[in-house]
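Reviewing the structure listed below.
All protein chains but one are shown in place.
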Amino acid sequence: MEKESPNKPEAVCPGKLELAEVKQKLARAKSGPQYWRSLEELAQTDGFYEMLHREFPRQASVWPEGSPRRDFLKLMSASMALAGLAGCVKLPLEPIVPYVRQPDEIVLGRPLFFASAMPFGAYATPVLVESHEGRPTKIEGNPDHPAGLGGSDVFAQASILDMYDPDRSQTITYRGAMSTWSAFTEALKGPLNSEKAVSGSGLRILSRPFSSPTMASLMEAVQAAYPESKWVKYEPVNRDNVRAGSQLAFGEFVETRYNLGKADIILSLDGDFLSSGFPGFLYYARTFAARRNPDLKEKMSRFYSVESTPTNTGGKADHRLPVRASEVAQVASAIAARLGVGSGATAKPEHQKFVTALVKDLQAHKGAAVVIPGDNQPPAVHALAHAMNAALGAVGNTVIYTDTVEVKPQIQTDALKELFGDMNAGKVDLLVILGSNPVYDAPADFEFAKAMDKVPLRVQYGLYQDETYDHVHWHINGTHYLEEWGDGHAFDGTVTITQPLVAPLYNAKSAYEFIFSLVGSSEMAGYDIVRKYWQGQMKGGDFDAAWRKAVHDGFVANTAFPSKNVSAKGPTLSPTTGDKGGAPDTEVMFRRDPLIYDGSRANNAWLQETPKPVINLCWDNAVLISPATAKKRGLVTGDVVEIDINGRKVKGPIWPQPAHPNDSITVFLGYGRTKGGRVADGVGFDAYEIRTSDAPWIANAKITKVGSGYGFADPQGFQYIDYSDLPKGTEPLKNRHIIRKATLADFIQNPNFAHEEEESVPPEMTLYYPYQYTELKWGMTIDMNSCIGCKTCIVACQAENNIPVVGKEQTMRGRQMQWLRVDTYYEGGTENPAVYYQPVPCQQCENAPCEVVCPVGATVHSTEGLNDMVYNRCVGTRYCSNNCPYKVRRFNFLLWQDWTTPQYKMMRNPEVSIRSRGVMEKCTYCIQRITHGRITAEKENRSVRDGEVITACQQACPAGAIVFGNLNDKDSRVSKIKAQQRNYSLLEDLNTRPRTTYMAVVQNPNPELEQSESS
Amino acid sequence: MSQGPEEKTGLLDAPWQDEPPVLTPGQSYGSVTDQIADAVLTRPIGLGWLAGLAIGMGLVALLGAAVTYLFLVGVGIWGINIPVGWGFAIINFVWWIGIGHAGTLISAILLLLKQTWRNSINRFAEAMTLFAVACAGMFPLLHMGRPWLGYWMFPYPNSMGVWPQFRSPLVWDVFAVSTYATISAVFWYVGLVPDFATMREKAQSRYTKSIYGLLAMGWRGSARHWKRYEALYILLAGLATPLVLSVHTVVSFDFAISIVPGWHTTIFPPYFVAGAIYSGFAMVLVLAIPIRHFYGLQNMITMRHLQNSAKIMLATGLIVAYGYIFEAFIAFYSGSTYERFMMENRWFGPYAVFYWALILLNLVVPQVLWIPKVRANTTWLFLISLVILVGMWLERFIIIITSLSRDFLPSSWGHYVATRWDYAVFAGTLGFFAAAIFIFIRIMPAISIFEMRQLLPESEVKAK
Amino acid sequence: MLVSVLLWAALEMQRSPYATYQDVAQAQPVPFSHQHHVAGDGIDCRYCHTSVETSGFAGIPPTKTCMNCHSQIWTNAPLLEPVRESYRTGKSLMWTRVDYLPDFVYFDHSIHINKGVGCASCHGPVDKMPLTYAANSLQMEWCLNCHRAPEYFLRPRDQVFNMKYEQPSSDNPVKLADGSVFTDQIALGNELKHRYNVRSVEGITSCNTCHR
Partner (left out) sequence: MSHKALSPAIYGLIAEFDTSTELVEAAQAAYAAGYRKMDAYSPFPIEEASDAIGFHKSRVPLVVLLGGLLGGLSGFGLQYWINVIAYPLNIGGKPYDSWPAFIVPTFEMTILFAGLSGMFGMFALNGLPMPYHPLFHVEQFSRVTRDKFFLCVEAADPKFDIVDTQRFMQSLKPVSIAEVPH
């Protein structure tokens, strides 16, 4: 098929052209099923596996420690001289394992791209998946998707690792013993029939919430077959408050959608809308960033945040008010009252100033202001927010109400409570658990496991043999979303299709197939189930064409839910405080973990090792506490405290966190897994043990110190750009001009602020004539104003460049390997500091200090100005890293690459060398993508187009903060941006002349509040 | 070139002091020859010697184990990390190289300065140099991530068509250190040849006779040979002098060439060389004092030698002090924010205690050497020398660790903690050094016999 | 003395066929003869190595490709049993690689062909190989020979797959599509370098050209 489009560029990254090609590929494929069967068939041949393991030379290492050669070298390295010579001489023979029948669409050595969607929570995240010879290797954002806008989040980026996770459940078991699908269906026939007899009164299905229309239809089918049965949807990090809130306000469940593109003033009431996992995050990040561009002058938006637990969202605020989660309600009602909503309480004196100024600002921007409540805030706050938005004329402008994206939403905790009751009452004969893990994450006051054990027959369908597995009879291993056909709605309702990239690795059934088998007389392939459903939906016109387009694009255009007319019914009750329980002493705020979410991602080493946004802690959850409170209670970092909520106790280590509200602590959910897998188990402590159904987010607790000396892995060395805990009188770090910032007002009168204090180095200061870069000249800019510190770029880089994980102990020793890091700096005390995010990849200096000191020339400059790192030449003196002022180089102190696990061999990006022990490595500007773009262009006798080469971090960035391109092309985006005055380079006075530069921060504070800034 | 003790005009022979003699009176050609040679040939092996050797060898075994584990697992077993990419390995490297310098200084520079008193200590000083350089030489290889590729540092026509990168100070090191090792060995061996001849003649057993004979290469003391020999000896001294100065200069370039605050300074070369001689002479005393004691060589290694060494330590110590002071001064005078912070960080930062310890051991304590009584007391000299050796090791620790641990971007600051493997390797090299010295004094004349003969008054040719 | 001898020996050994397998024919499951298929049957390289023009990886023919013909001819030659078996069982043939590059070297066939580097330039006279062997050492210094002076090796694009092609000389002039005639390789090479806009020597000897 390549012959048909010989000159088409390769889909190295989803620019328009590549998509066009993918379109053609799909169009050419006769019809879906056959197209896919070809891959499945291929997947079943041993040849496929053999090939995956051996065919591709790019599955390679920094020789001489290549996979087949390593053992041989291990021997050698014992006696150096020998290893030296022999090591560099003798190449072992390698086999080549070709296909028997090669599928048409596969061109060896060239990746394909397929649109798909990742179901997350009750929403579908649009993605584009890169596939090498039938192995999905990288997740990217789908640029065409209206709800994704091309960005992606940490969970999507990391999901590729989930799929290849060797700990995934690989077989069906009955009472722990291996079994088969047919055995299962046989065994279930009886119970199902007897349920039929009692119209399913004893059947309960517990699943996570979903938005899949097909699944909804199956749900109805179940209802039809078993009218009395109940289908309970529960996830520990649920949106009950949101639901209840909209019920309070409108008497029905509605979905709230914000249009930050239109918002001049944004008020967040603990709303963490800029962190991965928040519904619509991708869309909000992009639109928010767009309005933060200071070149918009006064059209730049202003962001107020009333926040409890510090988040990267709060870090972007122009004004941040740190209050305990329970106080948010009070502040909210105070604001509401001023806006003429409800007879609200008055704000505390210390909040007065903030509230007054804020209200003024809001009123001045009626119709262009928006209030965003957080999922962890009580329903009343949501109701208030709805009312305020109404009062501000936001509805229809910055706020849109639609039908809920989630299918049949319910107050999940209540539903679970009911199930719990039924189980205890012995009303449940057959419990089917679909992908959830209640034994681990159900509220502590439902002793779920106990209740569950009362059910005669318990079936679990899931990806892991997790905590719940111990309490079920049947376990059916499930499929990862990259292995299954499915569908869903994006947060805005856009219909989004999930298509498999590879046949199930452990030939599992998809959830659709599984549920279908409960109702359907016969079985049906997931593909047919989904397709059949849509055949019913897409009436009229050529279905096949429409379907192919949908599958290819990954979504159906213009299917976003229309806005819905709802009216808040009158001034709502003025709330007092958030939900609470237990003896008052310290307020506990339960939060989903920013990276491992509710624990379902706990076995993902990439997420575990990525430093949490703002907090910069990895491989742990901690008891976050404000430094002031810690001091007051005589607690220091690493002290272990016992949190006691009505007798439920858990121990956790103290982590004083700047900007954290006083007299309260935050604990992240999702840790302390016991059967989560080799990565998850034993990491952190399990906060679910003290989380009860009556106080799922905010509770009162007593904390008492019970230990100390707990070690944390916090990769960032020092976070204060001003004094704090450096000896007084030492040289101020400010003088290094690492973060350059101004207020909008200052920026407008002095656009050149970024270059004022620095003593910039004139190019003629060097003795030598500067090297001339005549061919391509690569460069990158990172807009610190757009960057929201979500860390997606880090995971994207890790996935793209085969970067190993090192684990907690090694991270504590300062040996983390991520090429890209997001430095987070605090300024202005620990009470309520300003926060700055600064992603730091290799700066690709033109006068690279690292190159001069390398004794073997393993790092040298290319004619395109890239600071090449030649792994195979590196002998590992680490001098380059010592001499790198940005410390962006990473060294393989030990053997961290997993050479043995076959799953990982399949996962790795074949375009990137796999580094082994003893070599230095670092960001290459994704040289593999550059080379691809260059070769493609050269084959077409043209120069590389702007935007043709997109680095992994740039592609992933949901805020579009990173721009990469050719500096010799004056019209390229990157050259234009570098021409702006906000553009500056890090440590400019060292005259390293970096190719990576930064756009200075411009904040838009309310003049009335400016003085009170920086506590 | 030889001269009697009565006309001493050496730099270090302060006329206002009555000096102890270089060689106690009443010696003859025969007596010096016998005394030195017999120490090797006839003296029975003492328990003390055996014990010492045993300890040394034990540590060498430890070194072997540590290195094997290192090669199998990787440099990750050490405390190094990012940002502190260099740790004990480089500290020890610099320390050992420094110690080597005294040997060459004594044998070469003092020879050029016609300091005949050096004749009695140059031999084992040179031996010390060789062993120290051997210890130092291990580290650059050990600290590599992929040591089995160490030979890539040398220029040779490989099938890759690539070469070493000659702008890197590490390559300079390779050249400097290997040259230094070679030339020191040459100098040492050339000096030994006539004495090997002596041993050949004195040796009893056929076996030892033939070995020494082999090493002596048929030396027979011909006037023509002596003429060429002396010419070469002086020339080697002339070559070794700039060489020894260059070696530690180059080592200091490893730091001075980089841009790391605390490394990037022009004062390093002189201050490193001074420091090297400082620690070198400390080691000379640490070796000389016990040796002369246990082998009863007080009449050849006299208080004169010890005192002169002490004076040199005092002098070089002051140069080093100047270095420290200037580092601090420049840090503030430069106005560079990074330099200033670096200095303040040394004073108050996480490693401050080591910095102040260094100041105490390296600057304060050695000042007692101003007191003649102290210079005349071997115990004191011995202890002070030990103090200086520790101090100089700390100096390298401070330079390398504090500078790296907190450089330009606060976000990438780190902390360095040595692991047991770091200590194992260091202890191992100490053992290697000790063992080598013990073996050396058993199998070779620890003092240059023919040069001792020249110290005798009757060696003068009286023109009539 | 001894040292230098050893060094010399080591360097020699490192370049010897023992190390590089240069000119060493490897045993294969089926004694496939390029000579027979290329010279004899006149099959074009691209018939089997399908992706050579479009992908970095030239492509190893799937068993199916063999069977296209061998289901018609030599249908039961015992020699071909492994092929038929592979086709029956769906188990891949396990060939032994002859042209071996270390895993950290990223060689792209398509761009070389696009710039007028003939198959034979690297793979040698494949049409004269009864059993296939590596005609060159494929060591870095060998690659550099061409990357440092492409003009010595380039040939017109339409001649890339021509095994019989010879470099221009007075008695063997080479004619380009546009009619221009060359009797000297350097002149031709430089012209082609210009026409196929081959990157500067510094460019194609930059490390990242081959290593990532």
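Per-chain numbering from 1; labels A, B and C assigned in written order.
The rule we apply is simple: contacts are C-beta pairs under 8 Å (C-beta built on N, C-alpha and C of every residue); 3 or more make two chains touch, one makes a residue touch a chain.
Please read these numbers as outputs of a predicted model, since none were measured by experiment.
A.B. asks: Kindly state which of the options A:860, A:888 or A:907 is in contact with the chain not pictured.
C.D. replies: A:860
A.B. asks: Taking the entire complex into account, which one of A:105, A:827, A:846 or A:988 touches the absent chain?
C.D. replies: In the complete complex, the chain left out is touched by residue A:846.
A.B. asks: Out of B:117, B:172, B:324 or B:408, which is the one that touches the chain we can't see?
C.D. replies: B:172
A.B. asks: With the missing chain put back, one of B:43, B:227, B:293 or B:420 would touch it. Which one?
C.D. replies: Per the contact definition at the top, the residue touching the missing chain is B:227.
A.B. asks: Considering the whole complex rather than only what is displayed, give the residues of subunit A touching the chain that is not shown.
C.D. replies: Interface residues of subunit A facing the absent chain: 766, 768-771, 845-852, 857, 860-863, 993.
A.B. asks: Contacts of subunit B with the missing chain: which residues?
C.D. replies: 1-2, 28-30, 33, 155, 161-167, 171-172, 175-176, 178-179, 182-183, 186-187, 189-190, 194, 197-198, 200-202, 213, 217-232, 235-236, 239-240, 242-243, 246, 250, 253, 450-451, 453-454, 458-462, 464
To be clear about the criterion, only the chains that are shown with their structure count from here on.
A.B. asks: Which chains sit in contact with both members of the pair subunit A and subunit B?
C.D. replies: Of all the chains present, those in contact with both subunit A and subunit B are C.
A.B. asks: Quick check: how many Å separate the C-alpha centres of subunit B and subunit C?
C.D. replies: Each chain reduced to its C-alpha mean, subunit B and subunit C end up 57 Å apart.
A.B. asks: Where the centres are mean C-alpha positions, what is the separation of subunit A from subunit C, in Å?
C.D. replies: Distance between chain centres: 45 Å.
A.B. asks: Going by the contact rule already set, what residues in subunit A reach two or more other chains?
C.D. replies: 88, 860, 873
A.B. asks: I need the residues of subunit B touching at least two other chains; which ones are they?
C.D. replies: Residues 158, 160, 162 of subunit B touch two or more partner chains.
A.B. asks: Okay, in this complex, where on subunit A does subunit C touch?
C.D. replies: Counting only subunit A, the residues touching subunit C are 2, 6, 45-47, 50-51, 55, 57-63, 66, 85, 88-91, 93-102, 107-110, 774-775, 860-864, 866, 868, 870-873, 911-913, 924, 927-928, 930-931, 935, 938-939, 941.
A.B. asks: If you look only at subunit C, which of its residues touch subunit B in the complex?
C.D. replies: 7, 11, 14-15, 137, 139-141, 144
A.B. asks: Which residues of subunit B touch subunit C in the complex?
C.D. replies: 156-162
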